[in-house]
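Reading through the structure tokens given below for one structure.
A single protein chain has been omitted; all remaining protein chains appear in their positions.
== subunit A ==
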Amino acid sequence: MKLNERSLAFYATCDSPADNAGFLYKRGERHTAYHRRWFVLKGNMLFYFEERESREPVGVIVLEGCTVELCDSAEEFTFAIRFGGTKSRTYVLAAESQAAMESWVKSLSRASFDYMRLVVRELEKQLEEMRYGMAGGCAGGCRGSPSSWKPKPSELERSLERPLALPTVLPKENGCAVWNNASGVTRPPEASGCDEDAGDGTLRPPPPPPRRRASSTEVGSAVLESPSSFCRLHEWYGREVAQLRRDWLERQRGPRP
């Protein structure tokens, strides 16, 4: 497969901000000797150079889809970049200090495109809410089966809470995490789940979360006490979801004789 290598080399060496840079020891693929290389992390690309002054990187590791783990190794301060898939290579790296290792593990585990996108969308949402306030949007409730509901706000919190070595997150009791897909790759549902119907249920549903489409500035009505409290929003949606889940489980059990 062709790759625009010259552009990659430019990206690696130009003066755009690096998310991390420093010497690391990289274990070889065939021979297990470690080689000291100068590493530069930019976005979701981890470049490595023979020397700090080298004009071109020796190689690059595309970090999409990786997990970063600490290593149980004879060598000190080792960690690994691991990919899914049967024949995937694991990159074993060693830092020169505990602090350097922690810094690298932290920055690498959050290097994905989706993580950056998540944070951008969160801030975008906060800014929209602050600018347009509580503009009345959908008056009615949103009804839909629990499984079609993807409360996006919880993704940022979850990805930040995730312990570094574990790729999976234990489902939480509030019911939110149960329906969230592990990876953030899927897009939000295109169809608007919002009906004008005021609903006849005893439960009054909260207003729908704002639709997060790039070109749209439409903001659903959100009753907020204060603008940037997505934690509170998250909790509120969580309660409704938990109730829906209880109702659904109740219905699943069926009528008792």
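Assume a residue touches a chain if its C-beta (ideal position, glycine included) is under 8 Å from a C-beta of that chain, and two chains touch if they have at least 3 such contacts; residues count from 1.
Assume contacts and distances are computed from a predicted model.
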| item | value |
| --- | --- |
| Name under which UniProt lists the unshown chain, selected from "Fe-S metabolism associated domain-containing protein", "Trafficking protein particle complex subunit", "Gamma-secretase subunit APH-1" or "Pleckstrin homology domain-containing family J member 1" | "Pleckstrin homology domain-containing family J member 1" |
| For subunit A, the residues touching the chain missing from this view | 1-11, 14-21, 40, 42-45, 56-62, 64-66, 83-85, 87-89, 106-107, 110, 113-114, 116-117, 119-120, 123-124, 126-127, 130, 156-157, 160, 185-187, 214-215, 227-228, 231 |
